[in-house]
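Note that one protein chain is taken out, while the other chains of the complex remain in position.
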Amino acid sequence: MSLDLEQVQRIARLARIEISPEEAATARDQLNGIFGLIETMQAVDTTGIAPMSHAVDVVQRLRADVVTEQNRRDAFQAVAPETEAGLYLVPKVIE
Amino acid sequence: MKWEVVIGLETHAQLQTKSKIFCGASTAFGAEPNTQADAVSLALPGVLPVLNREAVVCAIKFGLAIGAHITDRSVFARKNYFYPDLPKGYQISQMDLPVVAGGAITINVDGADKVVNLTRAHLEEDAGKSLHEDFHGKSGIDLNRAGTPLLEIVSEPDMRSAAEAVAYAKKLHELVQWIGICDGNMQEGSFRCDANVSVRRPGEPYGTRREIKNLNSFRFLEQAINYEVQWQINEIEEGRKIQQATVLFDPDTGETRMMRSKEDAHDYRYFPDPDLLPVEITEAWKAEVKAGMPELPQVMQQRFTGEYGLSAYDAGIITSSREMAQYFLDAVAAAGTANAKLCANWIQGELAARLNREERSIADAPIKPAQLAGIVQRIVDNTISNKIGRDVFDALWNGEGKDADAVIEAKGLKQITDTGAIEAIIDEVLAANSKSVEEFRAGKDKAFNALVGQAMKATKGKANPQQVNDLLKKKLGA
Partner (left out) sequence: MSDLINASLSELSAALAAKQVSSVELSTLFLDRIEKLNPIVNAYVTVDRARTLAQAAEMDARRAKGETGPLLGIPFGHKDIFCTEGWLTTCGSKMLSNFVSPYDATVVSKLKQAGVVTLGKLNMDEFAMGSSNETSYFGPVKNPWDTKRVPGGSSGGSAAAIAARLAPAVTGTDTGGSIRQPAALCGLTGLKPTYGVCSRYGMIAFASSLDQAGPMAKSAEDCALMLNAMAGFDERDSTSLQRETEDYTRDLNKPLNGLRIGLPREFFGEGMSADVRAKVEEALDQYRKLGATTIEVSLPNSGLSVPAYYVIAPAEASSNLSRFDGVRYGYRAPEYGNLDDMYAKTRAQGFGPEVKRRILIGTYVLSHGYYDAYYLQAQKIRRLIAADFVEAFKSCDVIMGPASPDTAFAFGEKSGDPVKMYLSDIYTISTNLAGLPGMSVPCGFGDHHLPVGLQIIGNYFEEAKMLNVAHQYQQVTNWHREMPAGI
């Protein structure tokens, strides 16, 4: 398997990363190298093996339904790029 | 040739928890923007989710209420997409192992029962809100709602008309409120539907569907589906193919319009959330949740038809909300089981009409169940007539008197049952209306009714109409 330029551009779009044609070409070559390494695992027969999502086999701990957090809007918005009237501003959202 | 409509609904019910699904921020509605957006809601670097137990309890309750399978090891997954109201760039949802699988809901349309099967119901977090008022051409983002727990309830494509879809949505709306997991407030967005709509010739495979997003009233649901169905039929009949798409309903124009086509459909890249572990739901936990649940409406409905002799229709209406059913039960407890049917009539009749007119909920009805039972009892024991009963109802509604007996006493509404007294009044009426008497004797039945009317008038409605009838017949030798 190898990626072409169009696929690289599609992935970059999905990931919301602007990528120039030159960058896409470099990325394609590097990704194909990395996928060469990754492909080695395709040869392994894993029939019947359960996927392992977590390093430890424990179950989810559940939190009591209690409000523990206070309003810290000023502190949180002090590091925001653009706010007004307590809202985070972004370019117009079009539905 | 006829077209068959195929509809499936995806319903988002906001769960009634105090705190958010993965953090301890408040879920209260209507706070100042971003004052309930804590570090986790904002997805600050390094923060992590911890699951709210109560949200899982809500999902279990729903699953039990619809007879579904509850997954013993349920898994959360990330649904990845970029949107400014989605702070992490992914929504924590469920994919392969939702808490609730299967189940069914019975609806009734035009007197016929129909079973709508459910595919699944899964837990997920709500997004924030984008405010489109003009901030110098920009949008403002409020993340107070981000992280509010949702139960997404997905039906099979089992509905065949907008009316069925609405009946299903209403039934679901009643149920989630009944079991106390959702406040059902559609204005505030606590309960909203997406409708998947397609059309086909009967017997053919499913047609291509379009999804109508975010319908937050039953009226819009109906209008949107009807518009969409007609639009799809027109397209096909004019030789065009339906393309899979997501559309929005515009209540102002009554039309649906395309939001995005399949080509720009998201690739959500679902994968199990590594920050959350599998949720274990044991038999013991399910039993504990079940023990804390109210009797379900369908069970109660059967009990009402069996024990109390209500018709299926009446029992259905009485069990449309837990408050109404409770009102009924309280009224019956006071009035006696034998009077259950009459209680139901009064609740569906006078009480429902009055509540509706004044836009009040049954919980704040000025007449309490025991008071209503008092009216019913006095009607049954012939203290008052049904008609006087309505006067007593009015008086109690307006706060005149503590119960039916007090109103009857104070207003002198007690029915005259003394035969002698009624006979005396009838004698006076006969004497004063000799013309009617003659007409009756000449064979005019109508004249009899006029005499009854006169007698009732003379007693100010307090005589028992049946008794008046009987005595009058006797006097006239009829």
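A few notes on this one:
Each chain gets a letter, A and B, in the order it is written, and its residues are counted from 1.
By our rule, a residue touches a chain if its C-beta (ideal position, glycine included) is under 8 Å from a C-beta of that chain, and two chains touch if they have at least 3 such contacts.
Because the structure is predicted, anything quoted here is derived from the model rather than measured.
From the options B:K20, B:K61, B:R78 or B:R322, the residue with contact to the unseen chain in the full assembly is B:R78. Against the chain not displayed here, chain B makes contact via residues 39, 42-51, 78, 80, 82, 84, 87-90, 141, 267, 269-271, 274-277. Where chain A meets the missing chain, the touching residues are 3, 7-8, 11-19, 27, 30-31, 33-34, 36-42, 44, 46, 49-56, 58, 60-61, 63, 72, 75-76, 78-82, 88, 90-94.
Note that only the chains that are shown with their structure count from here on.
Touching chain A in their complex are the following residues of chain B: 17-19, 23-26, 32-40, 42, 44, 50-56, 73, 75, 82-85, 130-132, 135, 137-143, 248, 259, 267, 269, 272, 274, 276-280.
On the chain A side of its complex with chain B, the touching residues are 14, 16, 53-54, 58-69, 71-73, 76-77, 82, 84-93, 95.
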